[in-house]
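See structure below.
Note that one protein chain is taken out, while the other chains of the complex remain in position.
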Amino acid sequence: MITVMYYILAAAVAVLLMINFLRSKKWQDEILYLIVLLPFILRLLRLK
Amino acid sequence: MTLSPEIILLSMVAAYILAKLFKISTELSMFFAALAGALAGGAGIPARHIAEGAFTYLDIILIFITATFFMNLLKESGGVAFVIRGILRKFHHSKILLFLLLTLILLIPGALTGAGSVTVLITGGMIAVVLGYMGLSRPRTAAIVFIIAGLSAAAPPVSLWAMLTAAGVNMPYVGFFLPLLIPCVLLSLLTIFILGWKGKRVDLDKALKELPEAPDKMNWLRVILPFVAFFFLIAAGRVWPHSLPIVGLPLMFVVSALLSLLLSPIRLSVFRIARDTIRQLLPLIGTLTCVGILVQIMTLTGVRGLIAVTVVTLPVFIVVATLALTLPVSEAVLMWGAAPVLGVPLVLLFNTIGLNPIVALAGMSVIWPLGDALPPTAIIGRLTKDTVHMEEPYREMLKHCLIPAVLIAVVGTLMVLFSKKLAFLTML
Partner (left out) sequence: MKDHAATLRKTAFSLLALVVLISAGLQFYRHRNLREPVVLGPGVTDVKNLSDYFDGISGTINDAHVYVLEGEEPGGAILVLGGSHPEEPAGRLAAWIFAENAVVQKGRLFLILSTNRSATTVTRLGGAYPTDYSIETNFGSRTFRMGDRWSNPLDQWPDPEIYIHYPSRQELAYIDIRNINRTWPGRPHGTLTEQTCFAMTELIKKEGIDIVIDLHEAELQYPVISTIVAHSKGQDLAAFSSMMISGMEGFNIGMENSPEALRGLSHREIGDHTDAISLLLEAPEPFLDATRGRTDRKLLLEGKDRFIVRAGKHGLLFEKIDENGWPIALRVGRHCSTLLQIFELWTEEKADRGLVVSGVPRYSDIVDRGVGAFLKNPATADPNRIVYE
């Protein structure tokens, strides 16, 4: 039950990271958003 | 043919400097240094190691995001302005009372979460405003917030350096309460009184006129309830750990955030605040993720072992005498990664030569957070500079940190040195 909420939380963060990535204007920030996004996606896919 | 860890370390440093010369941010420079290390180590671009390293601080990143989101909601709802006005009205007449209260408010968030950045994000901004009305300069204010935030992270009940190192040497996290509490509280008070001594009494009328007005319907109940919920969840987890499910800090902050949203007297744009929160935190969470990747690559290529073995094989008196240097530097590069990389071999070394490992580790934990102001990461230092809206160059803040930093380094080193005599503090 609580674990499910953590997946929802991770999904929310992942969506926000993606939106900010798309709106970003600086290439350095874009790379950084993608790096931070990586573990969130892998967790959501239950790969790690 | 594989290159030796010495040469791999050199290529990582070279890549870092090169990236910096091309005006690349600290976070990305560390990432490129990690890539250079992997290439030099003959591992190519090791996708799995990059991803695995990126996971290292996932839970801590979630804490930062949810805690900051909660604070931002509170700020936008006028709760923060309300609290500052309240504190000023009640305590403006006594500097000593005000300092005691501010120290307490600064110590609590970091002590409970183990993260100095949570202190800076949650209460640092408010405290800075109050200190500003006492006539203290921005760099001086930033130094106070930074130093106490660091001590709050080391303070019990949750000190991540002590906890992670203790787990690394198979020691229970027991006996740390007083050895951590006493130096952290004393040094925090010393810091605020030394740096704040020149502060004047607050000109209440002026302050109240300048501070943003809180919405009319704002009251103490609306501000306090989310915090009450947070502290209740923490307390409940400790009192009934075996009859309640594990909530975890991120979800606790989400609960507080939802409550402050419900109790806000004005309508808040949740989506915009959430997006801004992520943008505001990008340097912090980016650094954490990249440090995790860097540590993984350093371990993979043997660079981590090179550093660890070099430090622990120095003559013991040099090891102890330079703790005030090696610990902050390791923190500045690796952050909590410093606990397994340096903390574990050091505590085992101290144990071998007959020091008390608990008190020695507590002493080390007090010194470690000083590194959060140092480059390359300077993570909490940079965060503090932004949170207190300091316009002056960063080194101005460092200058004011010097005296308390020396005090902290001396106290921490003495704790290691005399850990055996101080062993009674563990009450074991």
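Letters A and B name the chains as they come in the text, with residue numbers starting at 1 for each one.
Here is the rule we go by: a contact is a pair of C-beta atoms (placed from the backbone, for glycine too) under 8 Å apart; a residue touches a chain by one contact, two chains touch by 3 or more.
These figures come from a predicted structure and were not determined experimentally.
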{"item": "Displayed chains contacted by the hidden chain, counting the whole assembly", "value": "A, B"}
{"item": "Identified contact with the non-displayed chain, of B:G79, B:G114 or B:P226", "value": "B:G114"}
{"item": "Touching residue (missing chain; options B:P250, B:G381 or B:P404)", "value": "B:P250"}
{"item": "Touch criterion as defined above, residue of B:I192, B:V295, B:V320 or B:A378 at the omitted chain", "value": "B:V295"}
{"item": "Which residue of B:L18, B:L101, B:V169 or B:L374 touches the chain not shown here", "value": "B:V169"}
{"item": "Contact footprint on chain B, counting only the chain that is left out", "value": "2, 5, 41, 45, 47-53, 55-56, 59, 112-114, 157-158, 163-164, 166-170, 172-174, 234, 237-238, 241-242, 246-251, 292, 295-297, 299-302, 304-306, 308-309, 312-313, 337, 340-341, 344-345, 348-349, 351-352, 428"}
{"item": "Interface with the undisplayed chain - residues on chain A", "value": "2-3, 6, 21-22, 25, 27, 30-31, 34-35, 37-38, 41-43, 45-48"}
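Rule of thumb we're sticking to: only the chains that are shown with their structure count from here on.
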{"item": "Whole-Å gap between the CA centroids of chain A and chain B", "value": "23"}
{"item": "Partner chain A, residues of chain B touching it in the complex", "value": "24-25, 27-28, 31, 50-52, 54-55, 58, 61-62, 65-66, 245-248, 250-251, 254, 274-275, 277-279, 282, 285-286, 289-290, 293"}
{"item": "Touch list for chain A against partner chain B, complex", "value": "1-2, 5-6, 9-10, 12-13, 16-17, 19-20, 28-29, 31-33, 35-36, 38-40, 42-43, 48"}
